[in-house]
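One structure coming up, written as structure tokens, with questions to follow.
The complex appears here minus one protein chain, its other protein chains still in place.
We just call them A, B and C in the order they show up, numbering each chain from 1.
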Amino acid sequence: MTTSTMTMAKALNEGLRRAMEKNKKVLLMGEDIGKLGGVFRITDGLQKDFGEDRVIDAPLGESGIVGTAVGLAIRGYRTVCEIQFDGFVYPAFDQIVSQVAKLHKRSDGAYTMGLVIRLPFQGGIGAIEHHSESPEAYFAQTAGLRVVSCSTPNDAYWMIQQSIEHDDPIIFCEPKSRYWEKGEVNTDVPPRGLFEAAVLREGTDVTVIAYGGTVKTCRRAADTAALEGTSIEVIDARSVAPLDFETMKVSVEKTGRLVVVQEAPHSASIGSEIISELTQRCFYSMQAPGIVVSGYHVPYPPTRIEEDYRPTVERILDGVDRVIGFGK
Amino acid sequence: MTTSTMTMAKALNEGLRRAMEKNKKVLLMGEDIGKLGGVFRITDGLQKDFGEDRVIDAPLGESGIVGTAVGLAIRGYRTVCEIQFDGFVYPAFDQIVSQVAKLHKRSDGAYTMGLVIRLPFQGGIGAIEHHSESPEAYFAQTAGLRVVSCSTPNDAYWMIQQSIEHDDPIIFCEPKSRYWEKGEVNTDVPPRGLFEAAVLREGTDVTVIAYGGTVKTCRRAADTAALEGTSIEVIDARSVAPLDFETMKVSVEKTGRLVVVQEAPHSASIGSEIISELTQRCFYSMQAPGIVVSGYHVPYPPTRIEEDYRPTVERILDGVDRVIGFGK
Amino acid sequence: MNQEQVIQLLSPEGERVTNPEYTCSLNGEEIFSLYRDMTIIRRICTESTSLQRQGQLALWAPIRGQEAAQIGAGRALAPNDFSFPSYREHGIAWCRGIPPENMLRLFRAVSNGGWDPNKYHHSVPAIVLGNQVLNAVGYAMGIQRDGAEEAAVAFFGDGASSQGDVLESFVWAASFNAPVVFFCQNNQWGISTPSSVQMKVPLYKRAAGFGFPGIRVDGNDVLAVYEVTKHALENARAGGGPTLIEAFTYRMGAHTTSDDPTRYRIDAEVEIWNHRDPIERIKALLVRAYGVKNSQFEDVTTEADEIAMKLRRDVLAMDRPDPITMFDHAYADEHPLIEEGRRELIELGIGGLNR
Partner (left out) sequence: MNQEQVIQLLSPEGERVTNPEYTCSLNGEEIFSLYRDMTIIRRICTESTSLQRQGQLALWAPIRGQEAAQIGAGRALAPNDFSFPSYREHGIAWCRGIPPENMLRLFRAVSNGGWDPNKYHHSVPAIVLGNQVLNAVGYAMGIQRDGAEEAAVAFFGDGASSQGDVLESFVWAASFNAPVVFFCQNNQWGISTPSSVQMKVPLYKRAAGFGFPGIRVDGNDVLAVYEVTKHALENARAGGGPTLIEAFTYRMGAHTTSDDPTRYRIDAEVEIWNHRDPIERIKALLVRAYGVKNSQFEDVTTEADEIAMKLRRDVLAMDRPDPITMFDHAYADEHPLIEEGRRELIELGIGGLNR
């Protein structure tokens, strides 16, 4: 078994490299991804090694990035688009919703929209406005798309490759606050399928489901709770759309209690979806209604107070206490 | 009491007219809204009466329509933007999410983003692709926006005026399949506040919540169910964001059963939100998990089969049967 | 027409006009075949309009008046060029070999597309104004990467030219010197919006500011459209980069069968353009310069009628799809919500019964 320790940023870089080596049709496109290696250096060195035709520095237009990637897909290329920050994906929203999501259908299957849109998402890096958003629900709502998110370097390495190989368009959400955290990467075998959730920590009292950057916060919360005698089962959804309800159901049937943790506000969100669906699937097992611990329903605040907006260990534990204390 | 019978299209037209008469700062802007009166004739005759400066025929760019409306709002105008069809709102998505929703906050309250974006939404008119979408969840997810929908001519007449008067930006969803249906309009007093849900029919067995075009389908379903001895309480949410959970809660506590009906697919939707929140608020009253009867998770199909995609009376009754039969 | 520089090879009266840059490369037979295509597509269009009036189509977008623009451009395409249409390019579809009944599947509301775009090298219709133009630029970037001598062509209207996507396309095409031809049919109207609202100076001039050539061609002159398009395509295939072609033409009919143009335009304008009918113009040339006989024209009319009748039969035979097909090709791979939906439709007895 070949394993090595690396940051999530490096793991993504290695995953992209491997995908490009394996398939000559794989292209990267985005703003500043060439010489600069992207503002997060995820594509560092790739233009040097694969050339300007395969690692394409884009003019500054997100609709252009996605719109041309669609044309490249029609021509048989697989383009990994880098959107520089979450908050800059909206100029491309029309191309994503009207073309990327629908062209496979509209062409009766003739077109394969095998493209990946990489989105550094969520907050936690002390940035200015528009650099800390969590737009995943928009894409999860959209038929024709899939949305995944990685929470560890190993997942990052494998999930980016699996996404590129997949024939459906995938919104690939990268928790930018975790880019620089290290972890073991096993470069031999993928940990699991792209659309499978992972039970990261077993527990018996409450199921806590998260994805992306909040997964680690949940694990910390579980550590803390354990000290106080509360046993939390932590699940990394990994695939945000579709959701792996099978895995989640097993857990909630066991614990009877559910907390979803996300940075996005909870109105019509992934959390709402998980709760409404699991309530249906586990109705008689539920000891308390599921709740969402999330960002608040406000534009992302100035980042000097972002830690009071984002779900913290304290707020997660407060949520856990609420579902445990429910009705008592 | 002054009442008259008119179509929803006419009611909207009258509502817009009255708003323009009351406030000189109210403008209308959109594609083909002048001489043509809009493709649905909602603005029929208004350019003739209020002039080209107040009823503005726009160049064909939705980002332009919303983006300039933002500037007009900064200058103190209140613009009612008409987006010709639901599926054409996406080019304006960036302006809506990044500017319309956030500028009041970003300016610390200095800017009032009192603008209304009219969106003929949902299907049912046998149109071609992109003319039958239900994008309301995207906006409901977005902090800074409000989303409302009218289901009757009376609501249409009043809600458009209330929306124009409101200081927050409002996405105004018009069920295009109901434009030509007639109803009584009382031009003296509004039926209720803009953000209040309405119990349209009292019932004891199941609460059915809908908005826009599906409200009438639900009323029909309730009629049919009544014949079979099932008593359905029908609620028109009216405000899709924020949702009036107070009114809904009273109902679900009474009936113990909940079905949400919408045309949008159910993933991370208004239905998911209503169910997850009401499950929390009414946990001990719920006899069965709430369910969503909705469009399927596919791009809107060719309209020769749209009636099998949209919630029909049959599918709503099937949903009602499922929540009644749950666990039996 | 106005004082702008317009490429013309045939006067409205059907007389050959010389142009310093473009010569007509076609012989009489070829010109006659252009006439044939234009006549057939017009006939398909009138048949479709009547099918719509009879409730057999949900909608129809007529092309009357734009036959020269579309046949001229369509015939200039090489088999391996890839074209990206909007919803009105029936003439292009015809040139690409797409069976007329396939064109009508969208309008009969039994499909969101209608044909296999890879088979005909002609993309499915884009209804959201401007989307396809960026896609065409991307496709052209793919051509470059393959080192192929091919070109992409994006079709769009004067109205669509105001959309950000179209304008961004100009930036991208220039940046990458992409082998793409932007073909705008300026038919003077975007539903009720006159093109004078969209552009204060002629559209073709926009190209210069982005760094590539723009040309206005008489869009009712099939010879000029053909030559100008052919030249732009050759240039693109040879690495010369993008060209914007503005075909100056006119939408003689309504925007679609749902539209009522009497609300916004005067008959006199339509009358003027009636005198510039693209088919009459080429017919006059064929009679005068090539001695084509009445019987030959009549043969074409007969052929067109037959095609129209077959189209009518085909459309009437086009059944409502099995509702279960809504789940096909929503995703390329398995998806739980698709499985769930399929199951529900079958359980409700609505779809999938014959599977």
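Here are a few things to note about the model shown:
The definition used in the following text is that contacts are C-beta pairs under 8 Å (C-beta built on N, C-alpha and C of every residue); 3 or more make two chains touch, one makes a residue touch a chain.
Here the structure is a predicted model, which means the values were calculated and not measured.
Taking the full assembly into account, the omitted chain touches A, B, C. Set against the missing chain, the residues B:M1, B:A110, B:V189 or B:L227 yield one that touches it, B:A110. Taking the complete complex into account, C:F212 is the one of C:F107, C:W189 or C:F212 that touches the chain left out. From the options C:Q163, C:N187, C:N220 or C:N235, the residue with contact to the unseen chain in the full assembly is C:Q163. Within the full complex, the residue among A:D32, A:E165, A:E181 or A:E253 touching the omitted chain is A:D32.
Although one chain is hidden here, its contacts on chain C can still be listed: residues 162-165, 167-168, 171, 174-175, 197-201, 205-212, 214. Where chain A meets the missing chain, the touching residues are 31-32, 34-37, 39, 57, 59-61, 63-64, 87-88, 90-91, 126-131, 265, 267, 296-299, 301-305, 308-309, 314-315, 318. Residue positions on chain B in contact with the hidden chain: 27, 53-54, 56, 59, 61, 63-64, 67-77, 91, 94-95, 98-99, 102-114, 143-144, 146, 166-168, 242, 245, in rising order.
In the analysis below, only the chains that are shown with their structure count from here on.
Note: the chain lying farthest from chain A is C, by mean C-alpha position.
Per-chain Cα centroids separate chain A from chain C by 41 Å. In this assembly, the C-alpha centroid of chain B lies 36 Å from the C-alpha centroid of chain C. The multi-chain contact residues of chain C, meaning those touching 2 or more other chains, are 111-112, 128, 164-165, 330, 335, 337. The residues of chain B that reach two or more other chains are 87, 90-91, 129-130, 265, 267, 296-299, listed in rising order.
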